[in-house]
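For this depiction, one protein chain was excluded, whereas all remaining protein chains were kept in their positions.
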Amino acid sequence: MTFVAPRPADLADPLWPVGVAGVVYGGDYNPEQWPDEVWEQDAELMRQAGVNLVSVAIHSWVLLEPRPGEFDFGWLDRLLDLLHGAGVSVNLATPTVVPPAWLYRAHPEIRPVTRDGVVLERGSRATFCPSAPAYRRAAARIARAVGERYAAHPALAMWHVHNEYGAPVGACYCPESATAFRAWLRERHGSLEALNTAWGTTFWGQRYGDWDEVEPPRATATAGNPAQELDFLRFCSDELLACYRAERDVLREHSSAPVTTNFMTTNCKSVDYWRWGREVDVVANDHYLTAEADRNHIDLAMSADLTRAVAGGRPWMLMEHSTGAVNWQPRNIAKRPGELARNSLAHVARGADAVMFFQWRASRFGAEKFHSAMLPHSGTRSRVWRDVVRLGADLGSLAELRGSLVRADVAVVWDWESWWALELAWRPSVDLDYRERVAAFYEQLWDAHLTCDFVAPGQDLAGYRLVVAPSLYLTAPGTAAVFGRYVRDGGTLVVSYFSGIVDDNDAVHPGGHPGALREVLGLEVEEFLPLRAGERVSLSGGATGDVWAENLRPHGAETVLEYADGPAAGKPAVTRHRLGGGSAWYLSTRLRGDDLAGVLRGAYRDAGVEPADLPRDVEVVRRHGPDAEYLFVLNHTDVDARIEASGTELLTGGRCDGLLTVPAGTVAVLRTG
Amino acid sequence: MTFVAPRPADLADPLWPVGVAGVVYGGDYNPEQWPDEVWEQDAELMRQAGVNLVSVAIHSWVLLEPRPGEFDFGWLDRLLDLLHGAGVSVNLATPTVVPPAWLYRAHPEIRPVTRDGVVLERGSRATFCPSAPAYRRAAARIARAVGERYAAHPALAMWHVHNEYGAPVGACYCPESATAFRAWLRERHGSLEALNTAWGTTFWGQRYGDWDEVEPPRATATAGNPAQELDFLRFCSDELLACYRAERDVLREHSSAPVTTNFMTTNCKSVDYWRWGREVDVVANDHYLTAEADRNHIDLAMSADLTRAVAGGRPWMLMEHSTGAVNWQPRNIAKRPGELARNSLAHVARGADAVMFFQWRASRFGAEKFHSAMLPHSGTRSRVWRDVVRLGADLGSLAELRGSLVRADVAVVWDWESWWALELAWRPSVDLDYRERVAAFYEQLWDAHLTCDFVAPGQDLAGYRLVVAPSLYLTAPGTAAVFGRYVRDGGTLVVSYFSGIVDDNDAVHPGGHPGALREVLGLEVEEFLPLRAGERVSLSGGATGDVWAENLRPHGAETVLEYADGPAAGKPAVTRHRLGGGSAWYLSTRLRGDDLAGVLRGAYRDAGVEPADLPRDVEVVRRHGPDAEYLFVLNHTDVDARIEASGTELLTGGRCDGLLTVPAGTVAVLRTG
Partner (left out) sequence: MTFVAPRPADLADPLWPVGVAGVVYGGDYNPEQWPDEVWEQDAELMRQAGVNLVSVAIHSWVLLEPRPGEFDFGWLDRLLDLLHGAGVSVNLATPTVVPPAWLYRAHPEIRPVTRDGVVLERGSRATFCPSAPAYRRAAARIARAVGERYAAHPALAMWHVHNEYGAPVGACYCPESATAFRAWLRERHGSLEALNTAWGTTFWGQRYGDWDEVEPPRATATAGNPAQELDFLRFCSDELLACYRAERDVLREHSSAPVTTNFMTTNCKSVDYWRWGREVDVVANDHYLTAEADRNHIDLAMSADLTRAVAGGRPWMLMEHSTGAVNWQPRNIAKRPGELARNSLAHVARGADAVMFFQWRASRFGAEKFHSAMLPHSGTRSRVWRDVVRLGADLGSLAELRGSLVRADVAVVWDWESWWALELAWRPSVDLDYRERVAAFYEQLWDAHLTCDFVAPGQDLAGYRLVVAPSLYLTAPGTAAVFGRYVRDGGTLVVSYFSGIVDDNDAVHPGGHPGALREVLGLEVEEFLPLRAGERVSLSGGATGDVWAENLRPHGAETVLEYADGPAAGKPAVTRHRLGGGSAWYLSTRLRGDDLAGVLRGAYRDAGVEPADLPRDVEVVRRHGPDAEYLFVLNHTDVDARIEASGTELLTGGRCDGLLTVPAGTVAVLRTG
C-alpha cells in the first residue's frame, strides 16, 4: 500500500481578515484605558512596528451601551477612523464577555453558580451563565448594534466574537442551567427511558420518573453518576457554542467579513473544539507558555498542531500570545532574548498566518497590569519594544508563505470526551492523566523531528503512516472500527493503557477490557494493576514503567517487552499485533523519555517513518505552498546549528547552498521549493 | 489472683441467617443492572462458586416504589423465586439508603446540609438528612411494604436494613436537624441550665437563655464550643441509630428473621458502634483494605477483633470486602494471588462465620464500575473467578467451626467518644491522632502473636491479664474507677499520653493532668510538651520518641525510662506504678516499632503474658468450639512456614502430626481439639 498525506489542494482557504496583506501582525488594543493623546502616539508606534491588525472593544460593552438600549459609539467611531487612517485594520469584538453592571442589577440570575452553590458575582470578567435568557437577549442586542454600525467601516477586517469561551468559568449549575440542561438532554436522548438507560440509573437507584427530577450534577454526598457528569460537560460546551453561534448569526445578517472567536486549544478542558472548528470562518487561538516548565516550546508546538487540526489543516491565526511574562501564573517568568521571535515563528511554522499579542500597551491599572505587552511600562526604551519592531519586519519578509500548508505522516488522536471521562471521580488511579499522556507521546515525536497532525476520534486515518492514541479511555464503536480498518489497510497504530474502556455513556464495553480495542490489539486485559505512588516496575530490556501495569493476555499479539518485576512480573508489558497489512502496538505501563522513545522506534520501523538526524532542540518544520516550500529552522539551543539545506533565507534575504547555519537562539526560514 | 478469659459458654448465639448451613458465602447482588437472561447465568455461577446468600435490593427503592405509595414488586418476586430455586438464600435490604428522585422533589428538605451551609443534592447515594420527618416517614413506608411482602418468602434468610449508616455523610446541619438536636439535648441534659453548665457557656459568653437559640455547630469565626461539638457528634450517631431502629421495628412486626445493618467498625468515625451492637440480631461488618498501606493485613485483623467486640464476642458476619481492587481510593491496588483467601480466612479466624463481598458481578456503568467483583469484567476466564470458586469450596470445608469463639487474655480499650473529642479543634498538637495510637499498640500485640479483644470504656476488665488504653483522652470517672479496681485486683494496665484528661463534656478533670488517672498511674503531668514537626527525643536505653513529651512528676510511680534530651531531659518518660496486686504503666511520648515493643515486653512480664515465638507475618489464631479447637495459620510471607501443631487440616483433609507446613501465602486450618 502507499501512504498519501493530505495535500494542500484538498483544503479550501479560510476566510481571512479583509484587506490585510501578508502575515497578520498586531494585538489586543484597549484604548479606552488611555486619554486620546495616547491614541495618536499608538497609531504612530503601530506603524513603526508593522502592525496591521488590532483587536478592539473586547471589554467595552458598558462603554458602548452605558444604559440598557442606549448606545454611545462616538469614541469607537473616532478610534476606527484613526486606525484606518494609520493603515491599521480592526478585528472588532462583540463585547459580550463582560456584561455591564446594570445587567446584573436588572437580572441577578445571569450570575453563574458553582457546583457547591456559590454564586459568582461580577467584578472580574466572564462571569455569566450562558444559559440565562436575559444574558442571551442582551448579548444579541449589543452584537446587533455593533454589527449594524461597523459592518461597512473601512477599518473593519473581521469580527471577534466574545473572548475565550469556556474560561475561567466553564460550567454553571444554576436553575436556568438546569432548565437548559433538560432541554439539551431531551434533544440528545429523545425520551426519559432512553436517558435512564444511557445513564445507567439502575445503579444506586437513581432512576428518573419525570424530566423535572433531572438536575446538573451538583455537590452530592459522594461520587455522582458519571454519565450525567459527562453529558453535563458536553452540555456546557454546547451552551457556549450556542452563545457563539447566536452572535455570529447576528453579525452575518450585516456583514460578510470573517467571524471568529479565540480558542485555547490544548489548555481549555471545558470546550470541545472539534465541534467548534467548523463554526468559525477562520480558527484563532490563544497560547501562553507554562512559564516555569522546562522546554515549553514543545507544548507550544503541540498547541499549534492541535490548532491546525481544529482548523481542518488550513492556516489559522495566533490571536494572543505574550511578548514576555504573563501575570496569572504562580511565577511569571519573563521571556529570554530571542524567545519572543522563536515562539512567534514556531506558530507560523506550524500553520499560523497571523501573529498577535495580548496586548498592545501595558495597562496601568486593573488585574492585568503586570502582563507584558508589545509596548511595556518602560515604553520604547526597552529590549521588548525593539524585539517587537524587529519581529514586525521579519513577518513582513514572510508575506509570501501566507496560505501555505503543513503536511504530516504521523497523527495523534486528541479527544476532549476521553479527557473529560478519564478524569471523572473514582477511576482506578488518580495518577491517570489524559493530557500528560498525550504530551508525553507528542514530546517523543517532536524530539524525533517528526511533524504530526492531530486527529479527532473517528476521523478517517488514510494517508497517515503512524497513528498514536494515548489514553483514549472513551472509545466509541465507530472509532474502534476506524482503527481496525486503518491497521488492516497497512497502518501502524500505537495505543497506550486505559484506552478503549468505555462507550459514549461511560459504560464499560462488554466482554473484558479494552472492550473496544481487544480485537485490533489482539489481547485482553484481565485486571488493571495500578501502581503505588512512586512505585516503579522494570521491563525486559531495561525500561522502567510507573503509575500503571496490567495483567494482560495476548490473543494474537506478540510480546515486545515483558514485566521483569512488580505485580505483573513475567507478563507482557508492550505488545505488537500484526493485523492485515499493518500492526497495532500496545503499551500497558507508563513509559517516559528514552524508554518511550525506544518502544516508538519499533513502531516507526513498522510505519516506515524515519526520525530526522538533527540536534536536540533544533526544530525543523516545512510549509508547502503551491509554488514553493518553506523550511523553518528554530534553534532553541545556545549553540549554533548547522543543517543541510539550500535556498533563500527569507528573513535576511541571503542565499544558502548546502549548509545552513542558524545561530544560537535564532530562526531561519528558507524558501526551498 | 487468677485470670479467667471469657468462655464460649457465657455467650448466647446471635440470630443467624435462616436456612443457611455452614459458613455463609456470597455478596451484594444487583440484578436490576442486568437483563433477565443474565440472572439465570448468575444463579448457575453462584452454584458453581458455592454461594449460599446474596444481599439484594439495597439500592432499589425507586424500582420498588416508582411513584409515591405505588409499589412494583414483580421483578423482585421473580428474582427471589429464581434464587430460591437455585438454593441461594437472600439477605433482603430495606432500600432506604437512596431515596427516589420523586421524594427529593416533593421534600427538598431531606437534602443534607454541610457545616458551611452547602446543600448536598441527590445524584450519588446516602444523601439524606436523618432527622427529616419526610425521610423517616417514607423510609418506614417502604420498609413496611418490603417486610410485609417478603417475610414469608422461602428465600428470605435475613434483613439488611439500609446500608453503611454514617458514610459518606455523617452529619447534617439543616434546620430540621437543629430541631431534632434540641429535642435530643433536652433529653440528655434535662434543663437549659444543665446544658449551660455541661457546655461551659460562661466561656466566651455563650450562655443560652432559650432552647431556640441552640443550633448545630455550624461554621463560625473560629473554634466552636467543644462540648457542643461533642454532643452534636453523639446526636448524629443517635439519629442514625433511630433511623435503623425504626426500620427494624417495622420489620419485626412481620418477621422473626434476623435483622442487621452493615457496620464499618474501625473506619467509620461518625458512628459509635458500642451503642449499635446491642440493636442488631447479628453484627455485620464491611472491611476494605487501605490498598497502598504496608502490612494492611494487620489493620484487617484489628477490624475483625473490634467487630467481634461490638458483637459481644459472638460470631459475626463479614458483609462486604473485596475480591480485588476497590475504586474509591487514590490508587486502587489489586490484590495479589492468595491475598483474597488470606483476607477472607483471617476474618473467619477472628470470629466471622460469614464471608461476603461487594459485589457479585462487576457493574458496567455507574460510579463503581471499576470496583472488583466475584465475577469481574473479564468473566469466568479470570484468576479472580477461579479464586472465588476455590474459596467457596474452602469455606465449605470449614462448616463445622460455625459458632466457635475466640478467646483473649489481652484487651485494648476502643472509644469513639475519645476519638471524637481528641480530634476537635485546638488541641495541644495537631499530631495527636487517636486511631494512629490504637493501631500502633495493636500492631505490637499482633506482632507478638497475642490475640486480643477490644473493650468499651467502663466495661468490666476482670479476666484480662493485660489491658491497653491508648490516647483515652476522654475518661469518665466510672471508666477510671474500673481501671483502678482492675489494677488493684492484679491487672496490668498500659496507658499512653493524653489519656484521662477530660470528662464527658470535654471539661478538664480538676487538680492537674491526667485528672481521671493520676491516682492509678501514680503521677501528675505538670505541663504538656508537644514536640515540633519532625522533632525527636531520646530516652534512656536508646528508644526514640516524637510528637509529644511531658513534664511529669511521679507520686508513687517508678521511672522505667527517662528523657535523655529534649524539653523534658532528665524527667521520667515511661513509668510503672505498682498498685494493689497489679501495675499501671504510662508512656508519655510517642513510641513506635521496636521501641514500643521494648516497653511492652516489661508490661507482658508483669501481666504474665507470653508472646509466641513465631515468624514475623505468620498469623496464628484459635477458635474454640464446644468439642474442638481450630488453629488458623495464615502465612502472609513469601516463604513457607513451619509451625508445631497436630490435628486435621480442614482445607485439605490431611492429617498433621507435630509439624505443620504452611506454604508461602497460604492458610491452614487445623482441628486440634
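Note that the chains are named A and B in the order they appear, and that numbering of residues resets to 1 at the start of each chain.
Here, a residue touches a chain if its C-beta (ideal position, glycine included) is under 8 Å from a C-beta of that chain, and two chains touch if they have at least 3 such contacts.
Since the model is a prediction, treat every value here as computed from it, not as a measurement.
Asker: Which listed residue (B:P68, B:G87, B:P108 or B:P428) would be found touching the missing chain in the intact complex?
Answerer: B:P428
Asker: Going by the contact rule already stated, which one of A:V24, A:L79, A:L92 or A:V169 would touch the omitted chain in the full complex?
Answerer: Counting the whole complex, the residue in contact with the absent chain is A:V169.
Asker: Which one, A:T179, A:S382 or A:T672, makes contact with the chain that was left out?
Answerer: Answering carefully, the residue with contact to the hidden chain is A:S382.
Asker: With the missing chain put back, one of A:T179, A:N332 or A:T648 would touch it. Which one?
Answerer: Selected residue, touching the omitted chain: A:N332.
Asker: Take the complete complex as the reference. Which residues in chain A touch the chain that isn't displayed?
Answerer: 30, 32-33, 59-63, 66-67, 95, 98, 100-102, 104-105, 112, 118-127, 168-169, 292, 324-325, 327-328, 330-334, 336, 362-370, 376-379, 381-384
Asker: Can you list, in ascending order, the chain B residues touching the missing chain?
Answerer: 116-117, 199-200, 202-210, 212-213, 215, 217-228, 425-431, 505-508, 510-513, 524-533, 551, 567
Here, only the chains that are shown with their structure count from here on.
Asker: For chain A and chain B, let me know how many angstrom lie between their CA-based centres, rounded off.
Answerer: 50
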